[in-house]
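Only a single protein chain was left out; the remaining protein chains are all shown in position.
Order of writing sets the labels: A and B. Residues in every chain begin at 1.
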Amino acid sequence: MKKTLMAMGLLALAGSAAAQSQVQIFGVVDMAITRLSGSGDTRFGLSTGGANISRLGFRGTEDLGGGLKAGFWLEAGMDPDVGGGKGTGGGLTFNRRSTVSLMGNFGEVRLGRDDSATFLSTLIFDPFLTNGVGQTMAFTMLGIPGVATAAGGAPIQISNAISYFLPKEMGGFYGQLQFAPGERASGPQQGKYAGTRLGYQKGALNVALATGKLWGDQPVNDLKASNVGASYDLGVVKPMLLWATEKRGDLKVTAIQLGAVMPMGASEFKASIGHYDTAHSNADWNKLGLGYGYNFSKRTQAYVNVGYVKNKSGANKSIGVQGLAAPGTTLGGSSNGIDLGVRHFF
Amino acid sequence: MKKTLMAMGLLALAGSAAAQSQVQIFGVVDMAITRLSGSGDTRFGLSTGGANISRLGFRGTEDLGGGLKAGFWLEAGMDPDVGGGKGTGGGLTFNRRSTVSLMGNFGEVRLGRDDSATFLSTLIFDPFLTNGVGQTMAFTMLGIPGVATAAGGAPIQISNAISYFLPKEMGGFYGQLQFAPGERASGPQQGKYAGTRLGYQKGALNVALATGKLWGDQPVNDLKASNVGASYDLGVVKPMLLWATEKRGDLKVTAIQLGAVMPMGASEFKASIGHYDTAHSNADWNKLGLGYGYNFSKRTQAYVNVGYVKNKSGANKSIGVQGLAAPGTTLGGSSNGIDLGVRHFF
Partner (left out) sequence: MKKTLMAMGLLALAGSAAAQSQVQIFGVVDMAITRLSGSGDTRFGLSTGGANISRLGFRGTEDLGGGLKAGFWLEAGMDPDVGGGKGTGGGLTFNRRSTVSLMGNFGEVRLGRDDSATFLSTLIFDPFLTNGVGQTMAFTMLGIPGVATAAGGAPIQISNAISYFLPKEMGGFYGQLQFAPGERASGPQQGKYAGTRLGYQKGALNVALATGKLWGDQPVNDLKASNVGASYDLGVVKPMLLWATEKRGDLKVTAIQLGAVMPMGASEFKASIGHYDTAHSNADWNKLGLGYGYNFSKRTQAYVNVGYVKNKSGANKSIGVQGLAAPGTTLGGSSNGIDLGVRHFF
């Protein structure tokens, strides 16, 4: 043990590991030629993440014996259309996930920045996985869809998170508890988050509920988000249902979306229709998404998606994607978008 | 297929790939002890990229069958002398190249940030590969040589690019078409770029032409760049010729450079002499570059380069490198530089 610790001391200096682990490098590069149009103006350019968010990551697990495992996961979002990362200065950051975990029969304890419990279901039960012109707008309704750090919206990822996940064998049940301190010395704990998610997946059925709260700079600005999702895989088609609500002060928006994914040989078709209702207001809107993907392989897909947003008189929502500014839309106006792209997993 | 799509859904969540691909990690660390002197002042310090730009990259290709391939390429420039990346906040970004490609007998369609069509030839037909104190100044004459994001100069890399490359078997011909939208809602499409490049390489001969246009904030600020390069490998020596011009409004600078690379055992010698002519003006200058490299291996070289700039009465150009500020040079003055460094490919 003495030698082990001496070795560890040296390791600490060298910043390395005695037994070089198998670090997995993984990621997605996904870009699309995209046209976004609103009742105000039109944008044409290259967007990113039309089918899956572009990213680069490093991860690995270590078997500690006795059913215990350790793992790490570092995953950086990126905007390959401009070569940029997601730091405020454009540099690469592990903004999507940067965690260390201990896993065992008891489940998983995970520390670090991670997807919020309330975001995950909106992704899983959206045929477009919250990507591209067809994506659901149910995951950050009080912010701006398509922007990861939406000001005022529900959190997509949460920093400083302490999470517990149920073990994998629970008769189909899965879930998590997530808590992130505000890390403030006094006063309102702005940025603090508490969320939970419970699901059940067995056979063709998958259903999940999630709820969470994000503390604001004052109690009236606390944000509460909840959602319910369900899918049933019939083989020829997999219908999906997503209900989600976000509330802050007097402002409350509720989404209901029906979706479907239909595989057919190397092709897959996607469709969704969503209604977004702002309480006590006519700031409502509807969104339609349609998509077609051709799988060259498990890793590489060419796709085309279309999206259409129709606002009621109090709303001016636009189609939003990563890497191309959203077009202007007037109150009561409409917006549409099309992207034609390639998604490559590595 | 249903299972495939289910797996893909899971992949999307995990941000990963079913069949872990062989991601290649590659790069260059190149640093040099450098002295730059101008008629105004002198700088001494550590520079980077004296022989090859320092970089870190990740890339891979996937065989899709039927002659079709997919590929990705993520390459970040860096300043190892200070540990920094190239984002505005100093963080690592894939500023050099971040692309996804589909390749086949038809050629290659490539999306994302990439070298501009007009930059490439100035690199290939410069003995110093646009690096270090001896580098050509023909690649961004209206900007500041040695600075990647030269304000006002021709683009080195272009964001949002949509490119088509000719297939590899074209009897020696190669080339590309490149277009990058301005992504603006209205008005002048500042940042929009269109370029093309056509070359012929057979036996000892390599020759290429390129031309491109970068849209400005108003038509008078549009920038046009064109160049012609040729080299002929005689074995004992490889002479090179580079002609390049950049024009914006009434401002036009034209470069003509003669260069040569001479291998000799483990050694290689480099030389170039260039004349830079500003139209209707005496803002002209000449540059001389001399270099010696000793190849310890294919990957590792020690090198020493010298450069000398002599300005005519209307110019005050200085020797510029990465990682050390250019010295001040007075109108009509001269500037010289020397770097002694190590370049290591990995």
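Criterion: contacts are C-beta pairs under 8 Å (C-beta built on N, C-alpha and C of every residue); 3 or more make two chains touch, one makes a residue touch a chain.
What you see is a predicted model, and the numbers here were worked out from it, not measured in a lab.
Novice: Decide which residue listed in B:V29, B:L251, B:I273 or B:L288 touches the omitted chain of the complex.
Specialist: Answer from the full complex: B:V29 touches the omitted chain.
Novice: Of the residues B:A70, B:L123 or B:I162, I need the one that contacts the missing chain.
Specialist: Among B:A70, B:L123 or B:I162, only B:L123 touches the chain that is not shown.
Novice: Using the document's definition of touch, tell me which of A:G49, A:G90, A:G132 or A:G195 contacts the absent chain.
Specialist: Selected residue, touching the omitted chain: A:G90.
Novice: Taking the full complex into account, what residues of chain A touch the chain not shown?
Specialist: Interface residues of chain A facing the absent chain: 1-2, 4-9, 11-13, 15-21, 23, 25, 58, 60, 62, 64-65, 68, 70-72, 74, 76, 85, 87-100, 102, 111-113, 157, 159-162, 180-186.
Novice: I need the residue numbers on chain B that touch the omitted chain, in ascending order.
Specialist: Considering the whole complex, chain B reaches the absent chain at 24-33, 40-46, 52-53, 55-57, 75, 78, 80-85, 87-93, 96, 123-124, 129, 233, 235, 261, 263-266, 268, 295-300, 302, 323-325, 327-328, 341-346.
Simple rule for what comes next: only the chains that are shown with their structure count from here on.
Novice: Averaging only over C-alpha atoms, locate the centres of chain A and chain B and give their separation in whole Å.
Specialist: Between these chains, centre-to-centre, one finds 36 Å.
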